[in-house]
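To start, the structure itself, in structure tokens.
The other protein chains are all here in position, but one chain of the complex has been omitted.
Lettered A, B and C in written order, each chain numbered from 1.
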Amino acid sequence: MNKLKTKSLLTSTQMILLYVIVAFCLVVGIRQPAFFSPATVITICRAGIFTMCFALCEMVVLISGGIDVSFPAIGCVAMYVPMYIINRVTPIDSALFAFGLAILIGLLFGLLNGFLVSILRLPPLIATLATSSIASGGVVTLLGTREFTTLPDSLQAIYNTNIITYTAPGTGFTYLLNVLFLVPVLACLGVAWMLRYTMLGRGLYAIGGDKNAARVAGFNVRRLQFFAYTFSGVLTGATAMMYTVLMHSSTTSALMGDEMIVIAACVIGGVRITGGHGGVLGVVLGVVLITLVQNNLNMLGIPTSWQTFVVGLIILLGTIITSWQAKRSSHGKA
Amino acid sequence: MKTTKTTPAVPALKKKGLKPDTHITVLLSMMAFVLLLMAVLKPGSYFTISNLRSMIFQFPEYGVLSFGMMICMIAGGIDLSLVGIMNLSGVAAALIITNMGGTNASIVLGCAVALVVGAICGALNGFIIASLSIPAMLVTLCSLQLYTGLALAITGGPAINNMPDAFKNIANGSIGPIPYVLFIFIAVALGMAFIMNCTVFGNEIYFLGSNARAARYSGINTLRVTVMTHMLSGILGGISGILITSHLNSAKSSNGSTYTLLTLLIIVLGGVHPDGGKGKVMGVTLSVLLLQLIANAFTIMRAPDTFKTFVNGCLLVAALILDVVLEKRAAKKAAKS
Amino acid sequence: GGSSSSTAASTPASTPAGSTASSEAAGGAGTDYKIAVVPKMTNIAWFQRMEEGVDAYNEETGSDIFYGGSAEGADQASYVESLLAEDWDAICVVPFDVEAIGPVLQKAKDQGIVVITHEAATIDAACRDYDIEAFQNADYGANFMEQLGTLTGGEGKYIQFVGALTSVSHNEWCDAAVALQEEKFPNMECLGRYETGDDTTVAYNQTKELLTANPDITAIQGSASTDVVGAAQAVDELGLTGKVQIVGTSMTSIARQYVESGTIASFSVWDPAEAGKAMIEMAIATLDGTVEDGMSLNAEGYQDLAEVTDGVFYGNARVDVTKENLDDYDF
Partner (left out) sequence: MADEVFLKLKGIKKSFGGVHALNGVDLEIRRGEIHCLAGENGCGKSTLIKAISGVHRVDEGEIWIEGKLCNKMNPIDAINKGIQVIYQDFAVFPNLTVAENIALNGEVKNKTKLVNWKEIHRVAAEAMAQVGAEIDPDVKLEQLSVANKQMVAICRAIINDAKFLILDEPTTALTAREVEKLWTVVRALKEKGIAVMIVNHKLDEIYQIADRLTILRNGAYVSSGPIHEYDQARFTRDMTGRDISQEKYLPKASEEEIFRVENLSLPGAFKDVSFSVHKGDVLGLTGLLGSGRGEIGEALFGIEPAQSGHIYLNGQEITIKNVADAIHNKIGYVPEDRLTEGLFMDRSILDNTIATSIRKYFHGIKLDKAAMEEATDRWIREIGVVTPSSKPAVRTLSGGNAQKVVISKWLNTDPKLFILNGPTVGVDVGAKSEIHAILRELAQKGIGIIVISDDLPELLQNCNKIVVMRDGRVAAVVDNSIEQKELSDLLMGRAE
């Protein structure tokens, strides 16, 4: 029995992911020794901030048995409206206002998603597609599209706060890790705790596993679905404002198209698209792998025009491996 | 294990076959509404031959694509890679046509290759989906990137242009006042209607989408049907690829990027059930027309394009809600009688 | 199509209706021609600036020029297609994809609509009446290399960013830059051309990756307006301001911060608002039949237009924006 458990541990989705990550790093490192440096860690951490946060949103929704493809649009609205107000209406120089409004917007659209899915019982993919169209179409129609690139001082102050400053000995380059990196870290810990140690979290797994069973067990299915989508909306709002801070940019299209990579990160991390399975650790690894791949293809020497293809290939293979893995694990009967 | 016995699902619509399809009625009345509205608002510019022609030039591309999405969804899946297939096959056709000097033979060969490329891409999707039983949504999400990437890699970036006139004529020419593409669209629609209603394969698609396990136990080769469904979808993607390459005189990886969303909207509006097993060619055809009517109405009303996106989103929700409401009402009526 | 070239020749001799309209236009109440200006896409700041130009034109002259287009560039052709339902006198287009829009424009011309294009020097002459360019693409790209070579002393590696590998003008700029570098700065070396998808984040991450792997990069050339901004942020964070030189196309509204801090040495731009006006003026001139070599349009940077070949007019609208003149080009 014990042997069996260690064996299944060694071939679990997370471990396989880890092997792949290590192998990828080795290959890149061999081609490009500069890769093996603390700088790489910082760079990956910095580059993965948004994907990680969005992946957490998506994971919670996927676990509950839904899917959310509206977060890029919601994020764009959430980053655009506050900056629009600050730049064009009244110059409110307050980080609290910017983040507060972004989160509020995320919350509202999250509630809309929740309403469509749990009250009207529309299929999640279609419902969130609709929300996506409504959000991005609505905001551009009302407020137009501009690009805001100057931050008010309060947000600039956040941008200037770093938790790690590393100077590479050879080149003298400085690598900075912004304080906002703590957000995904804390969010991961928080979500992991929530999923494991609260009835809310277990309820999400329950409704993702079998909605009817959850209903007869006395779970409030609607409330749990509402929670999943509003949680996703809120974290999306916050992440979008982080994007504005870190990238000095707020547009109505900055995040569009991100859902593909984020869903892929979740699935590679062992979250099943059919609901009820997956956890934070796997998703973190999935995000790490995807971020690594996205940001090191030049180092690997892949020609630019082939990079889309290579990313696609790796994601497809990752999906195939994890799906096959999931099938194997649910087949062993006891 | 999830038997339906504990599901207090929406009461099944009894005697469904006896009533006119509520969905088709809804679509027709929506079309009537749009036409009526435009008759009041902009009679002069909306009801013109040139507007009709301009509409006909536009919808076949994504109309054909919608049928591909439709069969995949009826079979219980989805094909998010259609636009990728469309561009990849467009690139393949363009490559052959331009390299062979644009002769008529090269055009025929190019079109054939486009269809073959579409079929191969679709078959690959189908094979991965069915043999490894991975949700179609995932597989096609990944393969979209794969096919787009391949198209990009083949062209190296820049579009392939300078198609011969004969090829450009496919999507831009007309017989008298009627564009060729209208005939192509009608042919595809009729072909699809025939396949879905009158062939074994069409019925097998419905069976697969209704209950994949039961389909297997009924002797339906689910692997073959899934592969064939996606292959057909890929072929439709190939046709679309030819149309768009001809229409735009250019083949590249990023054409028609908004079509995925549009085709999903079309088929759901057209009554294809997102869980599979239900949907009609007629509904999808009407839905294509309806959306084109609306799109042109917007342009003529000088509404910003983004407003159209907003309205499409609302329309999608409205259509689904209306569906639920109507079915409930119909069930109640059936119960009373 | 051969048939439409004859249409092109006959267009300047405008319809009777057109000529009455033009006499009214001369009367100062603006033009009565029905003209549409269609941008590549509406959802980016660049073309909102163009809309401002068209609005300003309408206000100044009291005309009613329509400005509108598809949200996404990919849909531009079908947008123009749907415009053809109405009888326009002229359509001014900034093609998203020169080839893609060609057949539709040809249909427009077949309907007797005057077609003016911008940023589309390579478009098939049969598809339009005239094309106005803000400048010669080769000059524009060479200018970047001229600056980079001077700033770096002609030493080191450089990288080029393009919005999309499929973008014709971006690639022409880059080609011209490489050509000049090979001739004038032989000690420099082009590391490659990278795609950013018009996304600041991608430019930022790519720059970081490329600099880490190649610490000897001394210069970066951007093409899409976001390229230099993303690159500048990476250079700034890595503490390389002054060591790595950045030039490229951008706009004050998005690049101001890094121009002020000196991370971006300078960027070049042409005012989309003026380009919009120039297209309208050109359309009116075409309808009035007053197009001639060396003509001047009432838009900054589009005076003394010389027709180079087959209906392409080049202006001199490029402005190089530096710390000093930043406030003069505040868009």
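Basically, a contact is a pair of C-beta atoms (placed from the backbone, for glycine too) under 8 Å apart; a residue touches a chain by one contact, two chains touch by 3 or more.
These numbers were taken from a predicted model, which means no experiment stands behind them.
Student: So which shown chains sit in contact with the chain we cannot see?
Tutor: By the stated touch criterion, the chain not on view contacts A, B.
Student: Of A:Ile126, A:Ala187 or A:Ala214, which residue touches the hidden chain?
Tutor: The single option touching the absent chain is A:Ala214.
Student: What residue numbers in subunit B mark contact with the hidden partner chain?
Tutor: Given the touch definition above, subunit B has residues 1-6, 8, 11-18, 194, 197-200, 203-204, 206-207, 210-211, 213-221, 277-278, 331-332, 334-337 touching the missing chain.
Student: Hey, which subunit A residues sit against the chain that's not shown?
Tutor: Looking at subunit A, the ones touching the missing chain are residues 196-203, 205-206, 208-210, 212-219, 275-277, 330, 332-334.
Criterion: only the chains that are shown with their structure count from here on.
Student: CA centre of subunit A versus CA centre of subunit B: separation in Å?
Tutor: Chain centres of subunit A and subunit B, defined by C-alpha means, are spaced 30 Å apart.
Student: Taking each chain's centre as its mean C-alpha position, how far apart are subunit A and subunit C in Å?
Tutor: The answer is 36 Å.
Student: Any chance you could list the residues of subunit B touching two or more other chains?
Tutor: 152, 155-157, 253, 304, 306, 309
Student: Which subunit C residues touch at least two other chains?
Tutor: Correct list: 42-43, 71, 165, 195.
Student: Would you pull the subunit A residues touching subunit B in the complex into a rising list?
Tutor: Its residues touching subunit B are 67, 116, 120-123, 125-127, 129-138, 140-141, 210, 212, 216, 260, 263-264, 267, 273-274, 303, 305-313, 315-316, 319-320, 323-324, 327.
Student: Name, in rising order, each residue of subunit B that touches subunit C in their complex.
Tutor: Listed in rising order, the residues of subunit B that touch subunit C are 45-46, 48, 50-51, 53-55, 57-58, 152, 155-159, 161-162, 165, 168, 171-172, 247-250, 252-258, 295-296, 299-300, 302, 304-306, 309.
Student: For subunit A, which residues count as touching subunit C in their complex?
Tutor: Within the complex, subunit A contacts subunit C at residues 32, 34-35, 37, 39-40, 43, 47, 50, 140, 144-147, 149-150, 167, 170-176, 243, 247-249, 251-254, 294-296, 298-299, 304-305, 307.
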